[in-house]
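Note that one protein chain of the assembly has been removed; the remaining protein chains are unaltered in position.
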Amino acid sequence: MSLTVAEISVRYGCRVQGDPDTVVERVATLENAAPGCISFLANPRYRRQLGETQASAVILAAADANDCPVTALINDNPYAVYARVAAELSPPLVVEPGSHSSAQIHAEATVPSSCQVGPGAVVERGALLGENVSIGPGAVVGANTSIGNDTRVLANVTLCHDVKLGERCLIHPGTVIGSDGFGIAQVSEEWIKVPQLGSVRIGNDVEVGACTSIDRGAIEDTVIENGVKLDNQIQVAHNVRIGAHTVIAACVGISGSTTIGRRCMIAGAVGFVGHLNIADDVVITGQTMVNRSIDEAGVYSSALPMDDARRWRRNSARFRQLDEIAKRLKKLEKKVGDKE
Amino acid sequence: MSLTVAEISVRYGCRVQGDPDTVVERVATLENAAPGCISFLANPRYRRQLGETQASAVILAAADANDCPVTALINDNPYAVYARVAAELSPPLVVEPGSHSSAQIHAEATVPSSCQVGPGAVVERGALLGENVSIGPGAVVGANTSIGNDTRVLANVTLCHDVKLGERCLIHPGTVIGSDGFGIAQVSEEWIKVPQLGSVRIGNDVEVGACTSIDRGAIEDTVIENGVKLDNQIQVAHNVRIGAHTVIAACVGISGSTTIGRRCMIAGAVGFVGHLNIADDVVITGQTMVNRSIDEAGVYSSALPMDDARRWRRNSARFRQLDEIAKRLKKLEKKVGDKE
Partner (left out) sequence: MSLTVAEISVRYGCRVQGDPDTVVERVATLENAAPGCISFLANPRYRRQLGETQASAVILAAADANDCPVTALINDNPYAVYARVAAELSPPLVVEPGSHSSAQIHAEATVPSSCQVGPGAVVERGALLGENVSIGPGAVVGANTSIGNDTRVLANVTLCHDVKLGERCLIHPGTVIGSDGFGIAQVSEEWIKVPQLGSVRIGNDVEVGACTSIDRGAIEDTVIENGVKLDNQIQVAHNVRIGAHTVIAACVGISGSTTIGRRCMIAGAVGFVGHLNIADDVVITGQTMVNRSIDEAGVYSSALPMDDARRWRRNSARFRQLDEIAKRLKKLEKKVGDKE
């Protein structure tokens, strides 16, 4: 597989600086590119590698074009152009239709002949797969779960019963969708289970990383809207709703009944308290504890920056005196003021 | 399936306000209930939805009864009554006895005929299942592991060897019980493995969420007592002991040899340092770092609340000066005091 710079420029709307007949065959980082490679510059952190690159062509923004020692493809969004070019040069695995002899497909499940069902996969009663769906080895599709066209469910994923998954989704290994929400009611010192009767509805073009869990709703459904991208090791509790095109990095936990708006960007290890409403276009930085609803777009934080442990200990010990410090300051201000 | 309000009131000790012959067939939220539905009010956050509800009956506390526009079932613990009613109206799946032809049950394992073993499940040598146990598709029951009556192990769970699981437990998909604890000993710059020779003992009526891991003990066992409820994505290290009826929300990590008391409530993303002792009836709020033992019941915290990122940056930068601020304040106090 190869492309010329001219082809790329036409398909993805780039301006060419240099030789449009340059041929590229694979992608590479600026630092490790060899002739025949195409690279990109999107993160300013890597700008210093541009001058030395051995790539045959580089996708970059206009501001960086002057420093490019090789053929340049200039576009306002070099990372997106790179994504398209990389997909062309390294096409994803195609679905090979057919069910492996060791796959266990219930007689009352619907699996079109365009689907691929891997070794050891299980498709339970009433499950309904669209066209070109791929179910990886060891994955389990629960009873009455439906999966839209062109969705790929990878190895050892568990989709519980009655889950609805849209089209063109990609679910990475080890992930669980539709487990019971954490619904318990206290009766004297014991806890009894609150049945989790809702399900999970996932829109189109949703990607879910590895080892992530999405619980079914207690009464109504947990909902993940179109185009949401979830990373690995995320916990989505019952009756959470995540708005379209929101992206959430790894290790985030979202407590029950919290609604997150559209186009939000949530960094790693953020934790959301339950029953919150988060507006559209909110950005939350890493390790923040989101302990209240957010009414307007903006950037929000709560994690302290790292420090040398010795200095840290001194400062964090003072934290326990902070209220007292504030009161002493006020008293002193009063005293000094009074003297005037 | 349907119930009358009179039946519910008798079974669960509710006072009826309105028509005891009201028939309910399914549960719903106050907001989305239709006639024939029964709903409940337990969280004051949803009180404003009571006046408009279309439910046929609502379970609630006496204080809310006056505002209920429909038949009311009055009880001090409406959430628990709801849980019971929901379980009656939507009974959980029953175990269908029998082993799927693709399940791999070792000849030296004990699997009573009342058990269900799903497609692709594996039961290894010496495993001992009680009556009515259900093993989900793709789940693995390790050698010599024993499982009490009526316990359900869902899809793709891994129970390692020699684990003991009590009666009426529920283990959600993707969870691992009995993996090696993180025991390593340093020898010059390398680390050698410390054999993990204990196991995991789990009591009765324990629920464990999805994608949770519970390590086996190093020498003695990791122990989860009766009635404990663990949510998803929790890490329980070797030789942890969790007291009866303690509940732990998602994303919590508990380091090795820490003991947590009975009836504790641990919110999401809390982290426990190792070798601690936590008293009974302790409540810990979200994202707290529990860095010392807790001797008495109470509520404990350490996570800062979220703020606008700009203000946050200013304040967190000052945090690094906190010790110095405290010293300057003291000096100033001395100076002002000296002048008097």
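Order as written gives the chain letters A and B; numbering starts at 1 within each chain.
FYI, a residue touches a chain if its C-beta (ideal position, glycine included) is under 8 Å from a C-beta of that chain, and two chains touch if they have at least 3 such contacts.
Values in this document were obtained by computation on a predicted structure and should not be read as measured data.
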Residue among B:N32, B:S90, B:Q104 or B:N149 that touches the chain left out of view: B:Q104
From B:G138, B:G166, B:G203 or B:G243, residue that would touch the chain that is not displayed: B:G138
Chain not shown: contacting residue from B:L154, B:A249 or B:L322: B:L322
Hidden partner interface residues of chain B, rising order: 102, 104, 120, 122, 124, 138, 140, 142, 156, 158, 160, 174-176, 179-180, 182-187, 189-195, 197, 211-213, 215, 219-220, 233, 235, 237, 251, 253, 255, 269, 271, 273, 275, 283-285, 288-292, 298-305, 307, 311, 314-315, 317-319, 321-322, 325, 328-329, 332, 335-336
Positions on chain A where the hidden chain makes contact: 27-29, 32, 43, 45, 77, 79-80, 82-84, 86-87, 90, 92, 100, 102, 118-120, 136-138, 154-156, 170, 172-174, 205, 207, 209-211, 227, 229, 231-233, 245, 247, 249-251, 262-263, 268-269, 286-287, 303-310, 312-313, 316, 319-323, 325-326, 329, 332-333, 336
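As a convention for this text, only the chains that are shown with their structure count from here on.
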CA centroid of chain A to CA centroid of chain B, Å: 25
